[in-house]
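For reference, the structure discussed in these notes is given below.
Omission of a single protein chain aside, the complex is shown with its protein chains in their original locations.
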Amino acid sequence: MELLSQVVTGLAVGAAYSLIAVAVVLIYAGTKTLSIAMGEIGAFGLFAGLHWREEGVPGTDYHPSALVAGVIAVVLGALLGLVVERLVMRPLVRRPPLDGLIATLGVALLLALLELKIYGSDPVSAPSPVGNRVFTVLDAPLPATRVAAFVLAVVVAVGLFVFLTRTKFGLATRAAVSDPTVARLLGVRVNSVYMFAWGVGGALSGLAAAVLAPAFGNLTPFAQTQFSLRALAGAVIGGLDSIWGAIVGSLLVGVVETVVQSNVSSSQNGYASMAVLVLVLGTLLVRPRGILGTTGVA
Amino acid sequence: MTDRRPILEVDSLCSGYGALQVLFDVSLSVGEGEVVALMGSNGAGKTTTLRTITGLIRPMSGHVRLDGADITGRPPETLVPRGVVMVPEGRGMLRDLTVAENLALGAYVSKDKAAIAASLDQAYSTFPILAERREQKAGTLSGGQQQMLALGRAIMSRPRLMLVDEASLGLSPIMTETAFNLIAEVNRTSGVAVLIVEQNVLALDLADRAYVLEKGQVVATAQGAEVRTMQGRLREAYLGRAAT
Partner (left out) sequence: MSRELFAPRARPPLVPTVFGILVAAVVLLGPLLLKPGKVSTLVTAIAIAITALGLDLLVGTTGQLSLAHAALLGVGTFSAIGLGGRGIPWPAAFLGAIAITAAVSALIGLPSLRIRGLQVAITALAFQIFADSYLFQQSAVKDNTLTFAAPSFFDPAQHGFRRLYYFGLVLLVLTVLLLRRIGATRAGRSFVAVRDVEQRAVAFGVRPGPTKLLAYALSGAIAGLGGALIAFKEGTVNDAGTFNLQASLLLVAIVVIGGARSAVGICSAAFFVRALPNLIPAGYSLPVLGDVATTIPIVFAALLIVSIVGNPEGTGGLLRRARTGIEGLFSPPAKRPSPRPRPTDAVAAAAQAADLRRVSRPLTERLPVPALLVARNATVQYGGVRALSEVSLEVRRGEIVGLIGANGAGKSTFFNAVSGLAPVTGSIRYRDRELVGADPARRTRAGIARTFQDMGLIRADTVRQNLLLAQGWITRYPASAGILGLGSTIADERELRRRADLALELFGLDHLAGETLGDLPYGTMRICEIEAAVSTGPDLLLLDEASAGLTPDEAHALGDRFLALRDELGLTLVVIEHHVPLIARVCDYAYCLESGELIAEGAPEQVTAQPRVVESFLGKGSLRETASAR
């Protein structure tokens, strides 16, 4: 049952990626922008939280626990998302999507370089926010963080689904996604929808950072961007205009990555990166709209 | 020009896209309960006029007033709360949403659940076909059904003024006739004022007053009986029998 336990682990890994993937799809659906900044947005908040855990919050003697550091990552992530939306993305609303992508690239770069400057290049220790108990599921050892990631992914997926289909603001969001001009004429404040997409997206990124970093025990600049690539791959494979697609795609990436890595020993992440590359290349050549995507996305 | 209290006043509007000016000193008004037609052929500036009124484009100069209050350049989101709805060119269907959801969005700004429910019932009784297809995605409806949905959605918020942009676009003459009849009925039963922007001179049959737009300028106006005369002249102009 080696393979099965690998698959289980892979699903848990993919679940963590799906948090970022959902953030990407939410932003893409809402603003037609593909964002590669979600990784560093999450990392930035986590860096602050973990740093304060070690050094204490400036001006006080308080050392937040790892869990609180995680919460700080989520909150700061949301705030950062809102700031980026308001200052960087909103002026680009009428521009071609490429400009938006480049802007998010700038944001990712800026945040990572700031992290390097402020916290140095030594990795910051990232202990698990939910304790160190290891569960065993179908012969697979799953640390508490992975289980937490899985649970969170489910909660987020269900929550978003309920929100989008059952609430008034959710309906307005779907209207803004379908046709922003018509939505505005119906009284929907489309700017609020953009803020929502980026705020929630930022929060999800912080959440993802909090559960992904402990797997390596530490956090370094640019590391989260590598994870966000896995999530981006998942979103693209699943279909950029579908939230379920983002989740399915990410789970797939997680499974493939884990299975490949377990069976072909090599240095950290080596063969896994190759597998991801092949997956993305293959999907774009064979079925460009993704598994659950609906249109040939432009 | 009208003896009814004006809801909408457009005053010397100059507008366009970037450096390209499309409208030159356009002025018009719509009174309470009136049907006003803005006629013009392709490229005359009709859609630009509506987009400027609704705030989708900022004008270069001029004013737009609603009940006397200046709303020039105000964003479109503020219109529905003020009682103004627009049925855009192509009907503005939210294709991935169902008929029921489209209608619900028509009353988005309203918070009175009872009133919303009543409006919904009224919409379904006025357009029974919509009631039959309420769970269907709007993108799968035919052109005529979409027109009905667009009108139904527009009246959900109990507006005082309805702007209709080229309702006849892509519709056969029979469907166009039906659409115009519906607009006339909506005006009659609920008293909502209508500004209908059209190429098709049939729209003049509904109109209390009319303006003709050509190359971004108002070149003719008509009221009451004069509207019939204008209709005849426009028809001849299109056919080229008059000297050009």
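Note that the chains take the letters A and B in the order they are written out, and that residue 1 is the start of every chain.
Criterion: a residue touches a chain if its C-beta (ideal position, glycine included) is under 8 Å from a C-beta of that chain, and two chains touch if they have at least 3 such contacts.
Everything numeric in this text was worked out from a predicted model, so none of it was measured.
Please identify which residue in A:Leu4, A:Leu113, A:Val134 or A:Val162 touches the non-displayed chain.
The single option touching the absent chain is A:Leu113.
Of A:Tyr119, A:Phe169 or A:Tyr271, which sits in contact with the chain we cannot see?
Of the candidates A:Tyr119, A:Phe169 or A:Tyr271, A:Tyr271 is in touch with the missing chain.
Touching the hidden chain in the complete assembly: which of B:Val36, B:Leu171, B:Val197 or B:Ala222 does that?
Missing-chain contact among the listed residues: B:Leu171.
Which of A:Glu2, A:Glu54, A:Asp99 or A:Asp139 touches the chain that is not shown?
If we include the chain that is not displayed, A:Asp99 is the one touching it.
Where does chain A touch the missing chain, residue by residue?
34, 36, 88, 91-92, 95-99, 101-103, 105-110, 112-114, 116-117, 222, 225-226, 229, 232-233, 236, 240, 266-271, 273-274, 276-277, 280-281, 284-285, 288, 296-298
Which parts of chain B are in contact with the chain that was left out?
So the residues of chain B touching the unseen chain are 20, 41-43, 139-140, 142-143, 166, 168-173, 176-177, 180-181, 184-185, 188, 199-203, 205-206, 215, 234-235, 238-240, 244.
Basically, only the chains that are shown with their structure count from here on.
I'd like to verify one number: the distance from the centre of chain A to the centre of chain B, where each centre is the average of its C-alpha atoms, in whole angstrom.
From the centre of chain A to the centre of chain B is 44 Å.
Any idea which chain B residues touch chain A in the complex?
54, 56, 75-77, 79-81, 85-86, 88, 92-97, 101, 104-106, 108-109, 153, 157
Per the contact definition, I'd like the list of chain A residues that touch chain B in the complex.
Spelled out, the residues of chain A in touch with chain B are 168, 171-172, 174-175, 178-179, 181-190.
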